[in-house]
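After the structure tokens below, expect a handful of questions from me.
Excluded from the complex is one protein chain; the other protein chains are retained at their positions.
A and B are the chain letters, set down in written order, and residue numbers restart from 1 in every chain.
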Amino acid sequence: MNHSEELLRRLPNDIGGLPAEAIRRTDHPLEPWEKRCHALADVLDFHKIINTEEKRRGVEALGAEMVGALTYYERWIATFAVILFQKRILAPDELAKRMDEVAARHSKVLP
Amino acid sequence: MSTHPHPHDHSHEVTHDHTPCADASEAPPGYYEVMEIAVRELLIEKQLIGPGEIRRQIEVLDSRSPALGAKVVARAWVDPDFRARLLTNGRKACEDFGISFYDDTELIVLENTETCHNLIVCTLCSCYPRPVLGLPPDWYKAKPYRARAVKEPRAVLAEFGTVIPADVEIRVSDSTAQVRFLVLPRRPAGTDGWSEEALAALVTRDAMIGVVTLDSQPLTESDGEA
Partner (left out) sequence: MHPSPSEPDPRPPFRPVTSVVLALGEAPAFRPGDPVRIGVRFPVGHYRVPRYIRGCDGVVESVITPMAVNNEIEGFGHNAGSKGHYYRVAIPLTALWPGYAGSPADNLRIEVFETWLERSST
């Protein structure tokens, strides 16, 4: 099977049995935004705006490079944005503008 | 953020004060945090989610931790009827015990015995019995554990300092669907007559994932209670 076929046939999260390093017993207390992101995922699922299975599928659709490089909750929030665009709940431009506003709001507060 | 009272009766006044983060002393939010704030604000403005829902769900998440699972395990150790119900229908028994399941998951409780040791993993993502144990540790979500637990569980267990005798079956449960798993560890020897509370204090998160056993816990007389 050639490489381009294999990229589609094996999702980037499907790693059971693949070679991997020794286990490092890592953990960290969630950042406040990470916990909010987790709560957002639950609330989106409660309302079936984005259900859990859609969230999984959306993370997979980010592709192997992003799945490998982004942190756990970075993958989640990026996925929520894309799915909300797909469902026409948000528009890409709308989110971009709001992100600029949020960033500006916080930079004003700080020196 | 969930500690300060925060009136949300002005539900149509938009959002900025709903941001449960970032007082001025903190560093400016990073790119992904900005995205999280922006998405949340827009969803609240469009009234797709209520302004208090995120805060409430954070309180729900904060109320779930391994201490809760430990209480379930201790009860199962001292109450044969509860243990039987727990093994028959984990979710129902936990709900009867007072633990709500805020998601659509089911729970199978896997009992470790003299002849069988259970280990749980989610190779495809990070499925975990969150209503009972809270959120999983990072290593549970990372590649080494997910990739190897189903292929060389004994080597993985050894890295946690756990050696299971060769004549004991290892049973690895890989979560893929709506079912979550909780391991019911073996009750440590020398704990006869201990109170439920003292027993619960012995039960660790890792034992309920199945990567350690409690047999090796150092037991002292003073851990027990009269």
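Assume contacts are C-beta pairs under 8 Å (C-beta built on N, C-alpha and C of every residue); 3 or more make two chains touch, one makes a residue touch a chain.
Treat the numbers as computed from the prediction; the structure is a model and nothing was measured.
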| item | value |
| --- | --- |
| Among B:D79, B:E169 or B:E197, the residue in touch with the chain that has been omitted | B:E169 |
| Residue ranges of chain B at the interface with the undisplayed chain | 87-88, 106, 108, 111, 123-124, 150-154, 166-179 |
| Residues of chain A in contact with the chain not shown | 8-11, 14, 16-17, 48, 50-51, 53-54, 56-57, 60-61, 83, 87 |
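By our rule, only the chains that are shown with their structure count from here on.
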| item | value |
| --- | --- |
| Rounded Å distance between chain A and chain B, as computed from the means of their C-alpha atoms | 21 |
| Contacting residues of chain B [partner chain A, same complex] | 1, 16, 20-22, 24, 27-29, 32-43, 46, 48-49, 53-55, 57-58, 60-61, 102-104, 123-126, 135, 137-139, 141-148, 150-151, 156, 159-160, 174 |
| Touching residues (chain side chain A, partner chain B) in the complex | 11, 13-28, 30-33, 35-40, 42-47, 49, 52, 56, 59, 70-74, 77-78, 80-81, 84, 89-90, 94-95, 98-99, 101-103, 105-107, 109-110 |
